[in-house]
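The complex is shown incomplete by one protein chain, all other protein chains being positioned as in the whole.
Order of writing sets the labels: A and B. Residues in every chain begin at 1.
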Amino acid sequence: MSEPVVEIADASFGYGGAPVLSGVSFEVRAGEAVALIGPNGAGKSTLLAGLLGLAQHEARVFRVPAARGEIGTLPQSSEIDPAFPVTLEQVVAMGRTPRLGLKWPGRADRRIVAEAIEAVGLTEHRGTRFGDLSGGQRQRALLARALAGEPRLLLLDEPFNGLDHGSRDALLETVRRLKAQGVALLITTHDLDLARAVCDRTLLVNGRQIAFDETGCVLTLERVEAAFASHVMEIDGHTLATTEHHAAAHGAHHHHVLQDDGAAGAEHR
Amino acid sequence: MTPTAALIDPFTPFSVPFMGRPLLLLVALAIAAGTVGVLVNLRRLEFSTDGLTHAVFPGLVVGATLGGAAGLMPGAIGAAVVAAVVLALISRRGQPRDTAVAIVLTSFFSLGVVLVSGSGGATGSLSDFFFGRLLTITWADLGLSLALIGVAVLLVVLTARPQLYAAFDPAGARRAGLPVLVLEVVGTVAVALVVVAASASVGTLLALAVVIVPTAAARALTRSLAAAAVVAIAFGAATGWLGLWAVVQLAVLGVDVAPGATVALTMIVGYLAALAIGHLRGTSTRHSAIASSAGAAS
Partner (left out) sequence: MTLDFFSRALLEVTLAGALAGLVGVLVVLRERAFFTMSLTHATFPGAVAAAMLGVSIPLGAAVAAVALVAIAVGIGRIRSQGPAVASGIMLTAGFALGALLQSLSPLAIDVESFLIGQVLAVTGADIALTAVLLAVAIVVWAIAGPHLVFSSADEGGYRRAGMRPWIPEAVALALIAATVVAIMPVVGAILGVALIVAPAAAARLVVRDWRAMLVVAPLIAIASGVLGLVASRWLELAAGGAIALVAAAFYGLAWLWAEAARRPRGTIETRTPWRTTP
């Protein structure tokens, strides 16, 4: 088995005050994808911020890649002003700046940027202004930006949100390829089927760690209920674990909602 | 009265009418500070206010050329309205608001400068425009300024509730069916009226100081909006009075300082004191719901 890129034991994460998430122990190996699953407010984003050093942590073991550019991130949505005068290629090239520092990009850097753009299938758009891309294309461009840093660890925050079927399959394919290249991935998602499709292990959290194991073992009805206090549903054949907020937004697609007996399930772990 | 008594007596100077008039105007501006100023603070309109103060300048030049002293006010109002419309137009077209304001500000002001130089007009007007003639304000000027300030205050008070909603959460206000654009225009017009009222009498510097500083001081001291409005009015009136008093005392000592600048600086000093007090009491460092939601909305 390959060596772990991330190794966390008995960790809690927060922003000053009381910890948002505690009792966390997990690892991500090179070439492995780990799903990070939990309801809104469970502390997923705090955990990601903690791995990046942007939230505080306390831990017995805390090993993450520390060198610049070794962690790539894909945010839930772009924070770049659509009117900002940057082309797609320039956005992707930003991903090289942590490794370059103040050096000028060389031929190798330009090749890496071109490959990253190709990996997300946007080569023909590389001269397009970022703001003129569609939402899905922007998301792919930001993924390419993360790839351009040649990360050892990639943090994807809800990468499947709002993607159509084609983009979703393309993204799954990219994730598989990255795994084959030995990149460690940590992926937050509400879509349990996608987690099953591509993630080897799953970390289930809700304020504290509920489970960390092989995806198939973790994503049992009992444990998911424990984490989500019953908001699990299906949309278009995908099982989604969700919260009131999403349930309201997708109310029309509700196929079945499981009843709340989560508290008891949460106890026995 | 002995000279020493005059130095400490804070009231006697204002018994003469030419000191009473500026004081009255400053009190009116203080009321504007607690209403229009609060709106400016919540909506982050500080730069727009500065832009309006400069944009009024060509209007004053044109007004003075066409109608002499009587043309000042109509010219100023006209220029303020045009500037407000241009501002709204540019900022709705994808340019950062900041950039749009800077361009409107510099181009309007330059137009005024070019007009002055083209007509070979008086060069003293620029200084008057900024620092005004606080101590030599006439009853006619005062009346007009008070009327304009009154309208501005009324506009803000009447639309207070929806204005607050739109300031905190523009998207939510739009969804709730509020006429956000109209509210924005009403708010900007209110600011413009205060600017015009001040620029034709006491100078734009004081307009800027009055709209920005008292509310900022009040926000450092208070946590609720209603309290902030009250404190801003009290702060504006107190610092205005103190500033005037300082001008008089310095004149007695033979130092002839710019009155508008002195009053504005008194407000700044008061503001720094308010910051210090707020810091000591810890109100400004603790999480404030107003601050965080206004920050998120901007």
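Throughout what follows, contacts are C-beta pairs under 8 Å (C-beta built on N, C-alpha and C of every residue); 3 or more make two chains touch, one makes a residue touch a chain.
For clarity, every value in this text was computed on a predicted model and none was experimentally measured.
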{"item": "Where the missing chain makes contact, among the chains that are shown", "value": "A, B"}
{"item": "Among B:V38, B:V116 or B:A237, residue touching the chain not depicted", "value": "B:V116"}
{"item": "From A:G31, A:P75 or A:G136, residue that would touch the chain that is not displayed", "value": "A:P75"}
{"item": "Residue numbers in chain A that touch the chain omitted from display", "value": "20, 40-41, 43-46, 49, 52-54, 68-71, 73, 75-87, 90-91, 93-98, 100, 102, 105, 129, 132, 135, 142, 145, 149, 157"}
{"item": "Sites on chain B contacted by the missing partner chain, in the whole complex", "value": "41, 44, 46-47, 49-50, 54, 90, 93, 95-96, 98-99, 101-103, 105-107, 109-114, 116-118, 123, 126-127, 130-131, 205, 208-209, 212-213, 216, 219-220, 255-258, 260-262, 264-265, 267-268, 271, 275, 278-279, 283-285, 287-288, 290-292, 294-295, 298"}
